[in-house]
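I have placed the structure first, in the form of structure tokens, so that the comments after it can refer back to it.
For this view, one protein chain was removed and the others were kept in their places.
And now, chain A:
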Amino acid sequence: MGLAKRIIPCLDVDNGRVVKGVQFVDIRDAGDPVEVARRYDEQGADEIIFLDITASSDNRDTTVHTVEAIAGEVFIPLTVGGGIRTIEDIRTMLNAGADKVSINTAAVFNPEFVREAAQKFGSQCIVVAIDAKKVSKPGEKDRWEIFTYGGRKPTGIDAVEWAIKMEEYGAGEFMLTSMDQDGVKNGYDLGVTKAISEAVVIPVIASGGAGNLDHLVDGIKKGKADAVLAASIFHFGEHTVPEAKQYMADRGIEMRL
């Protein structure tokens, strides 16, 4: 009897609507975030991640209200990400009812921000989002690099070294997105997931690329992830959370059923 592996549906929210695009283009509408979050809660999701993908300052209030509305109805952990750049941004989201915040670009430009945030609010609520892309050529030793701006800008930072550094700075968990795989539904990048999961002691959420239930199983079994994040396979009714959990449990993964 151990710790259950987690299934985390992800809501990418643009201007108050859940959307899902393939590698950040071809956006499809998937509904009202409060309704979608409630549905996943009822289905037995283990957590919910809310990513504000507009993240422009004029939409901040909409995001705060939506987070408040979700937190008033959904009693499982809620992580909010997108545009978290200052201590004040974190405080605002925690006060709105988020349990954790996810920091991405701000950590890359200013790693000290992660240290400061963890000291102020505790590591348990600081998720560091890592967007990685494979940069090694076929035949070379595997190497992944951190990318920013939705996978467009390379940073020259080695993804595994970055994870080790962020853990030292006080990150409580990683959300690891493979930018090659995001939205294309070919499965997670298991190589980078396993490399990071084995290099650090904090939990890793595999993200980007889940297209079927075997991908979720592989993320845990081969990628050594502690949790799997998925969006499209749940949003458009291909699969439900209980169906996914049962499928994983049947393959020997401990789940909360």
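Throughout what follows, contacts are C-beta pairs under 8 Å (C-beta built on N, C-alpha and C of every residue); 3 or more make two chains touch, one makes a residue touch a chain; residues count from 1.
What we mean here is this: contacts and distances are computed from a predicted model.
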The complex lacks one chain in this depiction; which UniProt name from "Glutamate ABC transporter, periplasmic protein", "Transcriptional regulator", "Imidazole glycerol phosphate synthase subunit HisH" or "NADH-quinone oxidoreductase subunit M" does that chain carry?
"Imidazole glycerol phosphate synthase subunit HisH"
For the chain left off this view, which of A:Ile76, A:Val135, A:Ile157 or A:Ala249 is in contact with it?
A:Ile76
Touching residue (missing chain; options A:Arg28, A:His65, A:Lys153 or A:Arg256)
A:Arg256
Give me the chain A residues in contact with the hidden chain, please.
1-6, 41, 44, 46, 71-73, 75-77, 94-97, 99, 119, 121-125, 172-173, 201-203, 226-227, 256
